[in-house]
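Heads up, the thing below is written out as structure tokens.
As you look at this complex, bear in mind that one protein chain is not there, while each of the others sits in place.
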Amino acid sequence: MIWISSRWKIALMLAPALILFTAFFVYPVGYAIAYSFTNSAGFGAARFVGFDNYVSLKGDPFFWQSVRNTLVILAVSLIILLPASFGLALLLRRIKGAGALRALVFGPAIIAPILVGLIWVFILDPRVGLVNRLLEPLGVGPIQWIGGNTLTPYAVSLVFIWSSIGFAMTIFYAGLQLLPSDIMEAVQLDGATAWQRVRHVTIPMMRETFAIVAILLITNVFKIFELVYMLTGGGPVHRSETLVSYMYFVTFTNQRYGSGMAIAVVIFVLGGVTSLAYLALARRRNIA
Amino acid sequence: MFGPHLTTRRRIAGALLIVSSLFAVAACGGGGGAGTGDGKTTIALSMQNPDVKTADPATWAIIQAFEKANPDIHVDVSGQAVAEHLQRLTIAAQSDTLPDIFWVYKATAEDMLAGGRLMDLKPSLDGLGVTSHLPPSTVSNFTADGKIFGVPYQGLLTGLWVNTRILADNGLQVPKTFDDLVNVAKTLKSKGIVTISDGANQSSFSVWSFLVWLDRFGFEDKIGGILDGSQSYNNQDFVRMYQHIAELRDAGAFATNVTTQTYQQAVDQYLKGKAAMLDAGVWAAGAIQDSAVGADTIFWNGATFDDGVGDQNIVMNVASAPLVVDHKVADDKSKLAAVKKFLAFYYGDEAQQLLVDNGQPPVTDYQPKIDATKQSVLKSALDVANDPALKSPHTQPDLVVSTAVASAMYDSIYGVIQDQLSPDEAAALVQKALDAK
Partner (left out) sequence: MSLTTRSPRDGAARDVSTTGRRGTRPTTPGRRHLLAAGVAAYLVTFLIVLPILWIALLSLQPSDTILSDPFSVKSLTFGNYRDAIASLPLLQMYKNTIIVAAISVTAGALVSFMASFALTRMVFRRRAAQSSLRFYLLAGLAVPVYVLLFPIYRLDLALGIFGTYAALILPYIAVSIPFNTLLLTGFLREFPTELEEAAIMDGAGLFRVCWSVVLPAMRPVLATVFIFNVVYVFNEFPFVSILINNPDLATVSLAVSRFQGQYTVNYGGMMAAATLVLLPQLVIYAVFQRHVIAGLTAGAVKG
């Protein structure tokens, strides 16, 4: 490709993206980092306070609870979502009406997160929700799916999986479509079973796709906000907050913009580090 | 074939095309703005409801009446849900692009005033003679640094709405003391009825009736010391108060899904007759009147405590979040005149009657005309508010502290209700927020 790679051609291709990205992402992140060292309320005077905001996060039990919750959601979602969406992508190819089915599975991804949270409250609410109403005649006591002490992060994972599965499946599907057909044919003709085909040929060839989906899921988990907000409002008393919902609480509800931006920086770093960790791990094990 | 020169030219042409189309869109996209082309002055009013006409009929009615009386002034009213509304205001304050008049929390207003974003209303209000008609506690509440930064939007009259029929059906009377209330709760719990309807989801502020409890344990005397650090919020009296909340919880007064229930759902539970009491304020009067439980509902100013501190016969009747005016209005002669006319109208008798007609109590000393049958619910609340035997605190406890401390107060109360915090932990939580200054 060296023949089309003159220096200024590269610059031209990169320029628009770099300019827009730097203006609308890097500048705001820098802005946020700068503010995280102040005690600003969002407007008016801002006093420089050094690392105070970060230090007080260390002693903030609500913050650590939100970290714990986010990590639980991350673990559960990755473990279930990656294989499930890949399997679904494999499944919804050769059968009748696959196109329509794919469109339907993508349905949840189309619904605004606020609405997703809203309808799932009606399903999971311990008192008036659908699930407990169905379980009641069976004698199963009202389980606190949300709003209780332990199950909320798992319930949030469930809702996140539901709303993201179509999204992940679509990317896997695009990846499957791009697999070179001659290799796929050859393997098929060699008499390999479907399972062997998938395990030894398809998955290794889709390494990049798996990486893409994983990174998207990881960064999306770190950004979960509306789901939690609608299901429990972060409660009871901040027990079910995720990182972003707690950041929102501190920034906008408590008007502590400086502290909120400190949390934002933490989110940003955690999301980035986790993604890189995934990539490093995947590279070493040489699979998806 | 395409040689390198033509390719390059094509690329440049393509790039120019994109850039120019973006500019074209930017130029022709959007329009609107305060059109004063027809000689009208427009004032922008920004409220905390997206659909003011439906959700806030009182304000809507006042605006319509005002525009009718002042055909040369147009009030451009808009709004968003509270959370977004406050977000927008915070962001706009940063860039000094606030709307002309807007609703905002008192603590935020004080910050904005300190940041030079608000207009001092004292000269206008004094000049219009409005100040003398407002309750003195309201005026002092909205005064800082010698400036009046806000005017009362609507009243904040809070307490418990009580469904007398549910009580009567279970052989109970409207409680007077706290022990009465606990007995009521125990009896209703055994019948599977929720005593107090509360919803914490995204509405942690909805603990109005419990904020009054702070005043029954000496809040007004203590708050000065608490704020300047000479006293602690984590004191015996307040801890006793939280213990009482815990007793009420243990008696089964609350629904099991307080955490996931929103305030609106809590209201709905009451309106459908599924709860005996509703923790809310006078703004709910209209909805209650229109519902099946309207005829049975009365307003109760809350339980008295044998082990309380100070006067127990109180009712929370104070000013709610204020309307404030952007400082730039002072520099615009026609806008200033229009805003003054609006304020004069809003606090005049006609507008105050419109408030009452739409289910809100008046905020001035105006005595409204009210229909005893058609507005029985509102009347019940106003009767309590006007009861000479009851006094009102100066303000609601969460309105004299910063937003972060107020949040901690709500969290502390709901924390005990939801069995997440012990009474000691609850008080300590608020003290921690106070210490974090």
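Which chain is which? They are A and B, in the order written, and residues in each are numbered from 1.
Here is the rule we use: a residue touches a chain if its C-beta (ideal position, glycine included) is under 8 Å from a C-beta of that chain, and two chains touch if they have at least 3 such contacts.
Model, not experiment: these values are computed from the prediction.
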Result, missing-chain neighbours among shown chains, is A, B
Decide which residue listed in B:Leu45, B:Leu113, B:Leu181 or B:Ala284 touches the omitted chain of the complex. B:Ala284
For the full complex, which residue in B:Thr97, B:Gln173 or B:Asn313 touches the chain that was left out? B:Thr97
Where subunit B meets the chain that is not shown, the residues are 1-4, 6-7, 10-11, 18, 21-22, 25-27, 29-33, 48-51, 54-56, 78, 80-82, 84, 87-88, 91-92, 94-95, 97, 262-265, 267-269, 272, 274, 283-284, 287
Contact with the hidden chain only, please: which subunit A residues? 1-5, 7, 9-10, 12-14, 16-18, 20-21, 23-25, 27-29, 31-32, 42, 88, 91-96, 98-115, 118-120, 122-123, 128, 130, 133, 162, 165-167, 170-171, 173-182, 184-185, 188-189, 191, 194, 205-209, 211-212, 215-216, 219, 222-223, 225, 244, 247-248, 251-252, 257, 261, 264, 267-272, 275
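The rule is simple: only the chains that are shown with their structure count from here on.
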Roughly how far is subunit A from subunit B, centre to centre by C-alpha average, rounded to an integer in Å? 35
Contacting residues of subunit A [partner subunit B, same complex]: 12, 16, 41-45, 56, 121, 124-128, 142, 146-149, 229-233, 235-239, 249, 252-257
Which residues of subunit B touch subunit A in their complex? 11, 15, 18, 83, 86-87, 90-91, 93-94, 107-108, 111-112, 114-117, 200-204, 255-262, 402-404, 407, 411, 414-415, 418, 420-421, 436
